[in-house]
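Please read the structure below before turning to the comments.
Each chain you see keeps its place in the complex, though not every chain is here.
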Amino acid sequence: MLVQMIFASVAVEPDDAAVAKILTQGRSHNARQGITGVLCHGHGIYLQLMEGNRSAVNQIYAKVLQDPRHRDAELLYFAEIQERGFANWTLGHVRLEKLNASAVLKYAERLPLQLDALNGAAVRAMLLDLAATAAIAHK
Amino acid sequence: MLVQMIFASVAVEPDDAAVAKILTQGRSHNARQGITGVLCHGHGIYLQLMEGNRSAVNQIYAKVLQDPRHRDAELLYFAEIQERGFANWTLGHVRLEKLNASAVLKYAERLPLQLDALNGAAVRAMLLDLAATAAIAHK
Amino acid sequence: MLVQMIFASVAVEPDDAAVAKILTQGRSHNARQGITGVLCHGHGIYLQLMEGNRSAVNQIYAKVLQDPRHRDAELLYFAEIQERGFANWTLGHVRLEKLNASAVLKYAERLPLQLDALNGAAVRAMLLDLAATAAIAHK
Amino acid sequence: MLVQMIFASVAVEPDDAAVAKILTQGRSHNARQGITGVLCHGHGIYLQLMEGNRSAVNQIYAKVLQDPRHRDAELLYFAEIQERGFANWTLGHVRLEKLNASAVLKYAERLPLQLDALNGAAVRAMLLDLAATAAIAHK
């Protein structure tokens, strides 16, 4: 079963080195597990989309819940899919603060983003927008 | 919760200076509150669309009802949205009388516009038309 | 309330001067009343589409029923609309006999057109076709 | 072509004898022409639904526009149908003021009914309600 999951979490000490390490570890793990997706960070939070085998995706989320670099992780979206939307990114990378503010505000109530006010379907639409406009880096 | 609201009101003494002041105040307030939208004026009325956090949008409408520059304010449209249609404008500006008459008549029963005869869905369609044809000024 | 109405009638003595007079009177009236639309003639009939305030449109139809230039007027189509399809024409003008025959036959059982065999939805589709292909003259 | 038409008009001197005469004449005419429908009166207005051959229905409306018992007649609804909704009534009869007020208010902005504020689709829904609840008299 192929699923797509999006979660958000409060980023604990998200300096550049920490994010780089998450990306390196994530890409290595994803490549082995056939998982594709995107990691966004900024506004003090992480936003992560994953797609792949249901069990493999669930295991990543279980690890995130115990990872000290994430706090208050919250599931935003989960659906069975027939076709991936992010097959081109093993773990794409988006710095939210480098985007045009209106590109984020379009899908949010306020800036900076707040975890409790994130809408799962809106976040998914924003990520698809970023994919379509080539705003996701580091395949 | 992200909402979109449109209201109309009779404009009380809407000279250029008054409109300029409404725009300046509105943009400053909207920027702080994460609100986006458009103010149209002409035909003796104001037409305003706002999108943002439901409570923040409601507070603006409550203020308009007590603002002596507006009379007979009337709600035309209100809906929960997942995606903003006017994210590019903190408070865009449209002088209705500078538009091609048929661009307004397309969505109205007669010209000049009359508050009672405005249809919410038609006004929303007109504003989306104006956004698509770059007829909204002053981002 | 914004409505769109189409009627057909048998044209009584429809020489060029008569049609020109109908167009002149109609445009003057329509401009005052915020009505837009098209007058087609040929095949011995008039086909007229009007859009605007419901009461204003009804008054025109009531007058047509008493106008000696029209006989056997018959309502073909009537619907509430949110957006006009002919906002660019105060009273556009189409000589049916100058059109390519297949452009008319596409929407009719036979040529010449016969009032009883006209289908309202088909006539509306033909008029929208004419609008889209710039075949409506005299804005 | 089978059509359904609804119009409203201001009733000129609608005393019981006048209404009785309209019903008698209407039923006789409708029976000859294969027309079915309903006449409602009250609140100073007539509301009439007719269904049958398009040309026959149009001729009745043309006569109403010249009948001194009706003033300001206004078309509210017109559609091609495949199946009649009122086949059981040659010209049914409803005294609006004998109905439960909420049965009328359900489909109207205010009581008494006002011609300009009538919505064609709502009036049609009200008549279908009356048919379903056996509130239409005198088949």
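Worth a mention:
For clarity, chains are labelled A, B, C and D in written order, and residue numbers in each chain start from 1.
As a convention for this text, a contact is a pair of C-beta atoms (placed from the backbone, for glycine too) under 8 Å apart; a residue touches a chain by one contact, two chains touch by 3 or more.
Please read these numbers as outputs of a predicted model, since none were measured by experiment.
Taken as a whole, the complex in this structure file is built from 10 copies of one protein sequence, with 4 shown in place.
One rule holds for everything that comes next: only the chains that are shown with their structure count from here on.
Shared contacts of chain B and chain D, meaning chains that touch the two of them, come down to C.
In this entry, chain A maps onto chain C through a rotation of 145 degrees when their C-alpha atoms are superposed, rounded to the nearest 5.
By residue number, over half of the touching pairs seen at A-B are also found at B-C, the match among B-C or C-D.
Counting the residue numbers used at the interface between chain C and chain D, over half appear in both copies, so the two copies meet with largely the same residues.
Between the Cα centres of chain C and chain D there is a gap of 27 Å.
Between the CA-based centres of chain B and chain C the separation comes to 35 Å, rounded to the whole angstrom.
Residue positions of chain B touching 2 or more other chains: none. Taken as a contact graph, with one node per protein chain and an edge wherever two chains touch, the assembly forms an open path, each chain linked only to its neighbours along a line.
Which chains touch which is summed up as A-B, B-C, C-D. Only residues 102-103, 105-111, 117, 119, 121-122, 125 of chain B touch chain C when the two sit together in their complex. By the touch rule above, chain D contacts chain C in their complex via residues 1, 5, 54-55, 58, 61-62, 65-66, 73-75, 77-80, 116, 119-121. The touching residues of chain C, when paired with chain B in their complex, are 1-2, 33-34, 36, 52-53, 82-84, 87-88.
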